[in-house]
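Beneath this line is the structure, given in structure tokens, with notes to follow.
With one protein chain withheld, the remaining protein chains of the complex are depicted in position.
After this line comes chain A, so read on.
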Amino acid sequence: MKKYLTLENGDQFVGTAVGDLTKEIKGELVFTTSMVGYQETLTDPSYTNQIITFTYPLIGNYGISLHANQSPTVAASAVVMQELASTVFHYQSVMTLDEFLKKSNVPGIAGVDTRQLTKIIRKHGTMKASLTNQPLDTSSFNKTQSVDMIVKSATFSHPEDEKPDHVVLVDFGVKANIVEFLKNFGANVTVVTPEATFESIEALNPDGILLSNGPGDPEEFTDFLPVIRQLQEHYPLFGICLGHQLLALANGARTYKMVFGHRGINHPVKNLLTDEVIITSQNHGYAVDIDSVSETPLEVTAVEINDHTCEGLRYPGKPVFSVQYHPEAAPGPHEATRLFSKFMGLMNTNGGVQHA
């Protein structure tokens, strides 16, 4: 069965339907360059409402395994690829990617010249696209129709057994591995929604606050910015991805939409304090305007070495910091996982002082 991918600029690709064969979808078309970790990528809530193009041509090679999901189901709205593995032999695999997509009602298209598609996105920037069962009359493509980008993430809390530290995680669309890391580093985690107030968080008696990753435009979360301003006065705070952008916005910096974003697991980030450069996992379409940070109390601590996007911030004098990349990896390299121990360390040294 054929499937049609029509881009906002009128370009059209024909391929074979995979996953949910009949579902049609509109979304923001993005590409990721990671060659492993499709399961983690597809279940990353930050990809909500996005159609993911994999630049690596073979997807689904090792099937779907338990414990790799970053959220209960596929978060992306559709998948574009060159070849989907039909049979899988990995010992941990419980189903094929195709079965997983079908089960999650997510449509996909295979057999596409994904390199050609990627170059279009690179040139024209991220754009809306439709995945349909019949060719779409490109003139009828509604350029103004906006897709609802904001998700109300499901909230769950982790009332844990006795652990020394308690982290309240504000969930904008958190990846499971962030919670996993916090737990592994010895923290109890309570997850709250962005509707939470400072008082409600304070009532939980946290030792630290984590602002999670999530999909969409950070400027849509203005309601929560005052809460961040209060939180940073009282608790060690760690922002990841969208959380990083919100910390910036809360302190008066600006964010902007990037042409085609950073999506991949090979992005070099330089720590400006130590001069160290590490390879990081990234997935963001918006970024903090690095020049706007100078007008805020924040300090830029890290940049992507190729395009100098702002990759890290800290609040001098406060145990408050954030990174644009994903220290929890999944997928991607583990070089930045030490940020979690840094966060835990801040809770144990400065944390008490802060809210005493």
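The rule is simple: a contact is a pair of C-beta atoms (placed from the backbone, for glycine too) under 8 Å apart; a residue touches a chain by one contact, two chains touch by 3 or more; residues count from 1.
What we mean here is this: contacts and distances are computed from a predicted model.
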Absent chain per UniProt: "FAD-binding molybdopterin dehydrogenase", "carbamoyl-phosphate synthase (ammonia)", "Branched-chain amino acid ABC transporter permease" or "Ferredoxin"?
-> "carbamoyl-phosphate synthase (ammonia)"
Which is it among A:10, A:135, A:226 or A:268 that touches the chain not included here?
-> A:268
Interface with the undisplayed chain - residues on chain A | 13-14, 31, 33-37, 39-40, 55-58, 61-62, 65, 68, 82-83, 87-92, 113-116, 118-119, 122, 260, 264-268, 270, 275-279, 305-306, 329-335
